[in-house]
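Before any comments, here is the structure.
All protein chains but one are shown at their positions in the complex.
Now for subunit A:
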Amino acid sequence: MIKESESHMQSYGKLFSILLILLALTGFTVFISRVDLGSANIWVAILVASIKASFVLLYFMHLKYESFLIKSSFLATIGFLAILIGFMFWDIAFR
């Protein structure tokens, strides 16, 4: 029988502090969206969302403790999504 985990156990305190960070970032993104930064608003919103997503991925989804296979295939997925988005903007710019 293959041994169940290399699975890493995370303490409640640590998970809870991640939750607090996520809630604080939510508050921040709401606040900053009310400040007029012009066209930078959307980029700040996406940046904060990406930071929040990273916390969820790394800790709640255990990505930090996963194997190289999962880490690299995840990054590849995001990479292909970035290419997709990049090509779309390329198309719009030269249409």
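Rule of thumb we're sticking to: a residue touches a chain if its C-beta (ideal position, glycine included) is under 8 Å from a C-beta of that chain, and two chains touch if they have at least 3 such contacts; residues count from 1.
Going forward, contacts and distances are computed from a predicted model.
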Should one name the undisplayed chain from "Toluene hydroxylase", "ATP-binding cassette domain-containing protein", "Permease protein of sugar ABC transporter" or "Cytochrome c oxidase subunit 3" using UniProt, the answer is "Cytochrome c oxidase subunit 3"
For subunit A, which residues reach the chain that was dropped from this view?
1-2, 4-7, 9-12, 15-16, 18-19, 22-23, 26, 29-30, 33-34, 36, 41-42, 45-46, 48-49, 52-53, 56-57, 59-62, 66-67, 69-70, 73-74, 77-78, 80-81, 84-85, 88-89, 92
